[in-house]
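What you see is the complex with one protein chain gone and the rest in place.
Right, subunit A next:
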Amino acid sequence: MPDRIAITVNGQAREVAPGATVAALLSAIGLDVRKVAVERNEEIVPRSTYAEVALAPGDRLEIVHFIGGG
């Protein structure tokens, strides 16, 4: 088992511990889970499942929020 696994978050390479969940990733980044949404490999990750969804090598995540727009 490797020490770290490689994933991509918002287009940036990142490493997380094997078995790390989406909740752990958001916490490590320092984001308020109530204000963001997460997509993993182009599938929505429901907020209620953040603590259960484990990240896998090569996962591509998008973490978004609302900003000003017209």
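Everything that follows uses one rule, which is that contacts are C-beta pairs under 8 Å (C-beta built on N, C-alpha and C of every residue); 3 or more make two chains touch, one makes a residue touch a chain; residues count from 1.
Just so we're on the same page, contacts and distances are computed from a predicted model.
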item: Listed names "Glutathione import ATP-binding protein GsiA", "Thiazole synthase", "Acyl carrier protein" or "FtsX-like permease family protein", matching UniProt entry of the absent chain; value: "Thiazole synthase"
item: Touch residues of subunit A, complete complex, unshown partner; value: 9-12, 29-31, 35-39, 42, 44-47, 62-70
